[in-house]
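Just one protein chain is left out here, and the rest sit where they should.
Then we have chain A:
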Amino acid sequence: MIPACRLADLPRGEAFRLDIDPPVSVFHTDDGEVFAIDDTCTHQDASLADGWLEGCEVECPLHASKFDLRTGAVDAPPARLPVRTHEVVVEDGMIYVRVSTEAPNLPPCVASRLAGGPA
């Protein structure tokens, strides 16, 4: 498990980006729930931590794709592939993330960069 941040330091409605590769975002919803999903939108290179959090849904800051924080599913296009969800554990006021072992759905530009090809 990777420590992210203290729950007290993450106000409701805010997100924390964990700078691992690929990055993961932790969201604290207005209802007080905490979720972790891949930070990179599956459509194009954008940080979902910078997006618009509403209920259990985050809207990509660039092209308005929406993802369900509970399942990672796409709720609105242009994205077509889900983001991964990651297990969240809160212990002694600290948020921990257990990163999924599935393969991430990275957008074409990021995937080619990671593979060493042209960005």
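The working rule: a contact is a pair of C-beta atoms (placed from the backbone, for glycine too) under 8 Å apart; a residue touches a chain by one contact, two chains touch by 3 or more; residues count from 1.
We take it that contacts and distances are computed from a predicted model.
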item	value
Undepicted complex member, UniProt protein name, chosen from "Glycolate oxidase iron-sulfur subunit", "NAD(P)/FAD-dependent oxidoreductase", "FtsX-like permease family protein" or "AAA domain (Dynein-related subfamily)"	"NAD(P)/FAD-dependent oxidoreductase"
Which of A:Ser47, A:Thr71 or A:Ser100 contacts the chain that the document leaves out	A:Ser47
Hidden partner chain, touching residue among A:Met1, A:Ala64 or A:Ala111	A:Ala64
Residues of chain A (touch criterion as defined above) contacting the omitted chain	46-47, 50-52, 61-64, 74, 76-78, 80, 108-109
